[in-house]
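In this view, the complex is presented without one of its protein chains, the others remaining in place.
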Amino acid sequence: MTQMDAPRVQTGAGDPPVERAPVIEMRDISITFGSVQALSEVSVRLYAGEVHALMGENGAGKSTLIKALTGVYSIDSGVVLVGGEKHSFSSPLAAQAAGISTVYQEVNLVPNLTVAENMLLGREPRRFGAVHVREMNRRARETLHGLGVDIDPGSLLGEHPIAIQQLVAIARAVDVDARVLILDEPTSSLDADEVQKLFEVMRRLRGQGVAIVFVSHFLDQVYEIADRMTILRNGRLVGERMVAGTPQLELVKLMIGRELETLERLDRSQSSSAGASSTPVLKALGISRKGSLEVTDLELYEGEVVGLAGLLGSGRTELARLLFGADTVDSGDVTIRGERRRLRSPRHAIDRKISFSSEDRKSEGLVEDLTVADNMLLALQASRGWLRPIPQATRERLVEQYLKALDIRPADPTALMRNMSGGNQQKVLLARWLITEPDILILDEPTRGIDIGAKAQIQAKVAELAAQGISIVFISAELEEVLRLSDRLVVMRDRRKIDERPNHGVNVSDVLRIIAGESRSEREEAEGA
Amino acid sequence: MSATTVPAASSTWDRVKGYRPPSRFLPVIATLALFVGLFGAGGVRYEGFSDPQVLLSLLIDNAFLIVLAVGVTFVILTGGIDLSVGSVVALSTMIAAKTLEMGWSPYLSMTAVLATGTLLGLLMGLLVHYFDIQPFIATLAGLFLARGLTYLISVESISINDETFTQLAFKTIRFGDYYVRWTAVVALLVVAVAAYVLARTRFGRTVYAIGGSESSAMLMGLRVAFTKVGVYVISGFCASLAGLMFSLYILSGNSLHAIGMELDAIAAVVIGGTLLTGGRGYVVGSLLGVLVLGIIKTLISFDGTLSSYWIRIITGVLLLVFVVVQRFASRRQP
Partner (left out) sequence: MPENPTLVQRLLRHQLLWPVLALVALLVINVVATPTFLNIRMQDGHLYGNVVDIVRNSAPVMLVALGMTLVIATRGIDLSVGAIAAISAAVACTRIVGAGDEAALTTAVMACTYALIACIALGAWNGFLVSVLRIQPIIATLILMVAGRGISMAITDGQITTPNNGWFSDLASGFVLTLPLAFIIALVVFALTAVLTRRTALGMLIEAVGINPEASRLAGVRSRTITWTVYTFSGLCSGIAGLVIAANTNSVNANSLGLWIELDAILAVVIGGTSLAGGRFSLTGTFIGAIFIATLARTIPNIGIPSEVNYLFKAIVVIAVCLLQSSRARSVFRRHRSVTPGPAVPVAKGIAA
């Protein structure tokens, strides 16, 4: 399907069409933020008339790379060559002037202006100093037509679905004779038909010789549309491959990293034997939400750790949020201890003894200007209501207890949350939920971006909590961690559950294979053997 | 798009019947309907209400408020607010009265008034854009500043006796039995120019773009800073022009003039269908909003039994209705 356009000579595994020079070449780019190395010596080449996928998990450095190219961030070392010449852009506008346009996931257009204005404002045709509306609409219609989009350029942008808005954003980008078009997660809020429409436009542009950078978490989409890809991990370049010659498994391994053989499994003592026979603590049947999760089931038994594995955007976080009522479901039932419950808000979930620690610690967890003690007690206090403050003695006892139990440092209840390190912030958030004595604990990436010591402590705590009878949903991008802790494994992909199995003798390569989407029959054969 | 155009065979009537105004015009149409309804109701109930001179007087009596509302519309369209306009009107009357008293030429006096208002607008715009101070608080400072300056010039009321001013104030344009004053013509002119600027210039479209999403407007490479400061300059200019017109109307300068007039202007803009969160609205709507408030005033004075405070209560109720309806209308949109 992707090969229907102009013939591209494909040689070795990672080799681009040999006879042409790249439109853009980024060489040995390094960027640091404070003490954090966001990119180190990453090189990327973009060729005219190709769709180039930029692959990597959270924190791999994809967005940083894009922002380095478009002049949002300044580069510490390395060079950007445009058409062979050295360039460095001071702003996105400067990049745009050089033919590099970016379209972000959140459409950066204005909903209350017309489609034509959104495409052309800033360089609109004028007559006698005034905007020449008819000419502007004509030009807009022409450009849109060239992309195969037939909408009225005089209609308001906000009246159109996101997919169309995204196409308008692309139209704005290509109207300035873009040589390079960067699409940052353009498909994450589109449905299948809309994605096809977008791909159609991308193919046309590729045919016209535009170099397209495509960022997406959906492997199928990458394999459908992209020609070549660059894979990043933890700010480093780990590979440049032709899509056609790269099995999905290899790609997933590159993205997630770690040689499979070196993995050692720390089996935690299995404590879930009681679970299987009894009724589940929580049972979600056919829950879904448009644009975030396809119909999915999940059961959770007492004292069990269920690990959710999958890439970013696979639906792992989305499922967790639905179970907590952070988002509401469009369909499906949630049964808690045999009773059907509709989780309309986090508050309902908390009242049912469900807790959820978000992956986005900073914006969805911390209350940075409050003290450690207040942050710890927030959820308990919220469920008591403001009229029943927690007695001072109880406050002190609880805070003291959890500062010690989780080894939070500095063990100062009056320290401001914003001054704590990441690992300790995470522990405080864990304490916030443990203080509410939950039956079900949903942890979304509780160990991301924290130091090794804190990570090990949190892992140990999770195992300990499960042994006490708490049911835990554990989400992590690190498969080793998921495998080490889980009793049962649920694998997500493309917003749905694609596999579920007890965590007996499963290793990372098995999981990788499932995520990479190798056919079920193959997998079953492998299991049978 | 040819597939969607109306087949040629259909009659004009069919097209008229099938015409649905774009949803963006609905608020203005609602305000127009409200105005026509109120005028009709007045005509049925009170003798002499349906006289066209009543409409013309409406324009004359509210000319300054129309100009004020036009300026505020620019600011609100960007998602800001201008609380200072009432005080700037008072300051303008005072500067005009004082300078005339000091023997300045009337034209120099007018220039001084307009320059002061524009400068105050510029200052507030700079505070809002470059120092990231909330519009409401920056223009609050403007409110205090203008009112303080007014008192600084004179605590007492100063009357205006200048010949040019009084002539301008009473000069009428007659069409047979009917007449308007120059201020009404100026107000309509201001509305026309503002409507043109908003609809047809890059500056005007950028005003809407900022109201829709300031960060997007920035990423689209539009001149956000210039435009954001510009709307406050326009608002300041309009407020001082309205102040001039108000001093022609009332022929005195007084620090107690125009107290709370900013609320009337803001209310008129909202009743005219402009979204207080920015990005949607038309100056024609603001004109209609002023006229609706004006006709309620006229109705109450025709009635004679209703007290004037009902104007404020009714204004509040209209505000409530428009705000709540717009809230739910915007919620339904994707």
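Lettered A and B in written order, each chain numbered from 1.
The rule we apply is simple: a contact is a pair of C-beta atoms (placed from the backbone, for glycine too) under 8 Å apart; a residue touches a chain by one contact, two chains touch by 3 or more.
Every value quoted in this text rests on a predicted model; they were computed, and no experiment measured them.
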item: Residue of B:V113, B:A169, B:A267 or B:V290 touching the missing chain in the full complex; value: B:A267
item: Residue, one of A:A379, A:A431, A:I475 or A:M492, that touches the chain absent here; value: A:A379
item: Absent-chain contact - pick from A:R20, A:R134 or A:K362; value: A:K362
item: Sole contact to the chain not displayed, among B:A138, B:A184, B:A217 or B:V231; value: B:A138
item: Positions on chain B where the hidden chain makes contact; value: 81, 127, 130-134, 136-138, 140-145, 147-149, 151-152, 155, 255, 259-260, 263, 266-267, 276-277, 307-317, 319-320, 323-324, 327
item: Touching residues (missing chain, whole complex) on chain A; value: 33-34, 36, 38, 58-59, 61-64, 67, 72-74, 90, 324, 326, 345-347, 350, 356, 358, 362-370, 374, 378-379, 381-390, 410, 412, 432, 449
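The rule we apply is simple: only the chains that are shown with their structure count from here on.
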item: Inter-centroid spacing, chain B versus chain A (mean Cα positions, whole Å); value: 47
item: Touching residues (chain side chain B, partner chain A) in the complex; value: 1, 4, 22-24, 196, 200-202, 205-206, 208-209, 211-213, 215-217, 219-222, 279-280, 333-334
item: Chain B-facing residues of chain A, complex; value: 92-93, 96, 108-113, 117-118, 121-122, 124, 126, 129-131, 133, 141, 150, 152, 156, 158-159, 161-162, 172
